[in-house]
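Excluded from the complex is one protein chain; the other protein chains are retained at their positions.
Think of it as A, B and C in the order they're written, each chain with its own count starting at 1.
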Amino acid sequence: MSEMTLLGAVTTALREEMERDDNVVLLGEDIGVNGGVFRATEGLHAQFGDDRVIDTPLAESGIVGTAVGMALHGLKPVPEIQFSDFIFPAFDQIVSELAKMRYRSGGEFQCPMVIRTPYGGGIRGGHYHSQSPEAYFCHTPGLVVCTPSTPEDTKGLLKSCIRSDDPVLFFEPKRIYRTVKGEVPDDPDFTVPIGKARVARAGSDVTVISWGAMVHTCTDAANLAAEEGIDVEIIDARTLLPLDEETLLESVKKTGKLVVASEATRFCGVASEISAIVAEKAIEYMEAPIVRITGFDTPFPYALEHVYMPSPQRVLQGIKKVATFDF
Amino acid sequence: MSEMTLLGAVTTALREEMERDDNVVLLGEDIGVNGGVFRATEGLHAQFGDDRVIDTPLAESGIVGTAVGMALHGLKPVPEIQFSDFIFPAFDQIVSELAKMRYRSGGEFQCPMVIRTPYGGGIRGGHYHSQSPEAYFCHTPGLVVCTPSTPEDTKGLLKSCIRSDDPVLFFEPKRIYRTVKGEVPDDPDFTVPIGKARVARAGSDVTVISWGAMVHTCTDAANLAAEEGIDVEIIDARTLLPLDEETLLESVKKTGKLVVASEATRFCGVASEISAIVAEKAIEYMEAPIVRITGFDTPFPYALEHVYMPSPQRVLQGIKKVATFDF
Amino acid sequence: MPEQLLSVLGTDGAVKKKDRPELSDQDLLLLHGTMVRTRKLDERGMLLQRQGRIGFYLPAFGEEAAHIGSAFAAEQDDVIAQSYRQPGIALLRGVSAETMLDNCFGNAEDIVKGRQMPVHYSFKDAGMISISSPIGTQIVQGAGIAHAMKIKRDGRVCITFFGDGATSSNDFHCGLNFTGVSDAPCIFACINNQWAISVPIAKQTASRSMASKAAAYGMPGYLVDGNDVLAVYEATRQAVERARSGFGPTLLEFLTFRMGPHSSSDDPSRYRPAELESEWEAKDPIERFEAFLLREGLLDEDAVKAIHAEAEAEMSKAAKASMVKPAPSIDSMFDDVYAELPAHLAEQREQLRSEGGDHAVDADAAFPL
Partner (left out) sequence: MPEQLLSVLGTDGAVKKKDRPELSDQDLLLLHGTMVRTRKLDERGMLLQRQGRIGFYLPAFGEEAAHIGSAFAAEQDDVIAQSYRQPGIALLRGVSAETMLDNCFGNAEDIVKGRQMPVHYSFKDAGMISISSPIGTQIVQGAGIAHAMKIKRDGRVCITFFGDGATSSNDFHCGLNFTGVSDAPCIFACINNQWAISVPIAKQTASRSMASKAAAYGMPGYLVDGNDVLAVYEATRQAVERARSGFGPTLLEFLTFRMGPHSSSDDPSRYRPAELESEWEAKDPIERFEAFLLREGLLDEDAVKAIHAEAEAEMSKAAKASMVKPAPSIDSMFDDVYAELPAHLAEQREQLRSEGGDHAVDADAAFPL
């Protein structure tokens, strides 16, 4: 085991998988000599050279489109989108091409790749350096969407994703890149399975499901709730698509109360999907409304970021609402 | 009143608004001399000329980006995206620019425009001529999303949208462009309000909410249900963002049973949002699971389109499930 | 000099000795045969659509020289990333007409399992990647394929085909710009048929030619007579040789004319003059090549007729065979979304199975692509 930051876990996973498989190549803006603007690829250009760590021109659709071609020809590209807010120029290549390639070719072709991208608020980035766009990709069959919250899961999931045959959107919670540290297994074959949630905290009164940096906000909220005698179970979804419904449903059937917490804007977000799944499959167990604690349905503001983002207190409010609800 | 098709209502609304306001301009691929591949702009080039009916180069991001600039300089553009499946190259201009312009400029600028685009399946169009991508836009604060289902609403809503100060995605249900006909008011100031749902059929046992071509599928299902003694209320959402929660909640509080029907893929779709709203705000009234009848979570298939798309029978199955549910 | 139209074949079929590409008689006849077969396949496709047997078809009338001549300059293990309007490449690379029509019927033997519209082929064994509808996407993918070839040093090249309309796409810009920088072995082959559905090239770009766009990406560009199969072949051969030798990408523009409608849904009389059509009919690339073959004595009139008749028979037979095959299984709808079926799709498949397949909706067939 080694202690590392979440960012360090990204770099370690990339290095290990590049050492393991010559077909793994990285491409993106500023990822070479500069090591990425967050330094996620620090040292990799020096170690693997120009052919495998490629600084590209400034065009996300070119990055993903090129990566699709590379994957079609047998490489395993791991493109970086510098901020997830800048993924939209690549949306067509992701939604129309990457996601559908295996299906539309009757299984003749596949495009395994991992699109890594830092996401989320809390770094005073305003509109265009703070968004949480995971729902757009979750609405797209054929994609896998992952959102780790710990260094261990980051390393293990990223490695699973690189080894997977499916195209993955790997959303890295940049707010906690450096602030969250943890022990991570050194075994180069340590992986975390795609599609499996993690019970981050066991509890019996209320289920809280979340992902990415919000898991830590929820943990703070759960601690506050404990002081008020409410025992919260936290599920870290880890993979959003395909979602681990089993773990979710098992928990809500036990607690009968659910809070879904997400940084993203609410309307048509992943929080809504999770709520809908429960309302369809376990409504008879529910003893309270299903509460979503999310970003507001406005663009992400700069100066008011601290009130825009769901705080532990706001999550706590949701927990208390469902805990005390009486039909 | 005049009888017209849904397509005719589009053309009529465009013509009337262009006659009313010189700032209204159309742009898109093949919309000029050719009148659009569906003929929605038939005759408008001849009537209004090159300056106001503009055939563009083949680039949706260019179409929307140009329209954003035109709107910034006081025109009221109505771009056409030939099929909604081809809107994704324009995604960045829509999500990053159009939707956020007023907010990010502190209200200095706005980009009123209506992006018209035919959507949905049922024309044997396969992957790329059949999708229902409305949820992507509903997850984007700042946009208005409309989906009419009748000629009257099409004319009235499109006119409201063109007169609105907000940017609108106007999804036209192409499957019923020519098959659905109806009486439409001739009054050039006839409009239908944005953000208001319509009770398409009053009923007391089960609420079905839908939009676009699916409203007709739901009507067929409701007729089948009636034969089995189930009285269905159908809500035609008409506007998806902002959604008319009031009409929806009023209905489900009455019936206690809800089926949400949509052509789009399920995961993170608008159907899920509607379900989540009810699960959050009216769960105590619900007497059955909230059932979503939607497209499957696969790309849109060609040869199996007829089993992919929700049929009246499939909607009926959902209606019966909630009607007969026992906690 | 992009502005000079490279041409080899005279309109009368005459060729200057020094211009004649090094092609064996067999090669020349193979080129001709493939062009004729492609024409007949397209005629059959249009007929099947008019008969209501398939929902849609999209022909390449008039563009046979441009795409077949070009693809002929690549080796079989070079990769083709094409648009929907180069059917002849598959025939050239040994795909049977029946396999292609299986796709148009979307039947159980369709390689893409009936999932895409007609003419959206995928022929991995023939080195041809899956075709999609969105315009231009294959251009940057071709750039990526070539970039992978460069990294793998596998000695291959990629040719990506696209239309004049596609030069306006984001992916054209990205594909050429990235490849200018990477120097990957990619040939960008623009089939300029002068129309993007109803939009003429003058409304597509103000550039003097498509070929001249190459300079913006630091690569050579050549304007080639796209109805001259020998010029097309030779220009591509040289580009392939440069790419394979490590000298990087080339943009080729093949100037031609879409002699038919955009697709079975299109009516060109709405937007282009009949005279223009007759003018270009006179330049039919197959007739022009046949003039050459006759002049060279490689074929006589009877042989030409026989080749046409044989191709016709081939397509008729293929259509008959494809027509009777069953539809794909309903279960197959859930395969290939992911490498393994995830739980939610297993559940949805179960749900569909439980319906017993009787919940079909009616779809109406005609629509414009």
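Everything below uses one rule, namely that a residue touches a chain if its C-beta (ideal position, glycine included) is under 8 Å from a C-beta of that chain, and two chains touch if they have at least 3 such contacts.
Owing to the predicted nature of the structure, the values given are computational and were not obtained by experimental measurement.
Asker: Omitted chain: which shown chains does it touch?
Answerer: A, B, C
Asker: Among C:4, C:51 or C:207, single out the residue that touches the unshown chain.
Answerer: C:207
Asker: Specify the residue from the set A:30, A:231, A:245 or A:287 that touches the hidden chain.
Answerer: Selected residue, touching the omitted chain: A:30.
Asker: Across the whole complex, list the residues on chain A that are touched by the chain not included here.
Answerer: Touch set of chain A with respect to the missing chain: 29-30, 32-35, 37-38, 55-59, 61-62, 85-86, 88-89, 121-129, 174-175, 179, 217, 267, 296-299, 301-314, 317.
Asker: Please give every residue of chain C in contact with the chain that is not shown.
Answerer: Within chain C, the residues touching the omitted chain are 168, 170, 172-174, 177, 180-181, 183, 202-208, 212-213, 215-219.
Asker: Over the whole complex, note the residues of chain B touching the chain we left out.
Answerer: 25, 51-52, 54, 56-57, 59, 61-62, 65-75, 77, 89, 92-93, 96-97, 100-110, 141-142, 144, 164-166, 195, 242-243, 245-246
Convention: only the chains that are shown with their structure count from here on.
Asker: Taking each chain's centre as the average of its Cα atoms, which is closest to the average over all protein Cα atoms shown?
Answerer: Centroid comparison flags B as closest.
Asker: Would you kindly tell me how far, in whole Å, the mean C-alpha position of chain C lies from that of chain A?
Answerer: Averaging C-alpha atoms per chain gives centres 40 Å apart.
Asker: Two or more other chains touching the same residue: where does that happen in chain A?
Answerer: 61, 89, 92, 96, 100, 103-104, 141-142, 243
Asker: At least two partner chains per residue is the criterion; list those residues in chain C.
Answerer: Answer for chain C, listing residues that touch two or more other chains: 110, 113, 115-116, 120, 132, 134, 170, 337, 344.
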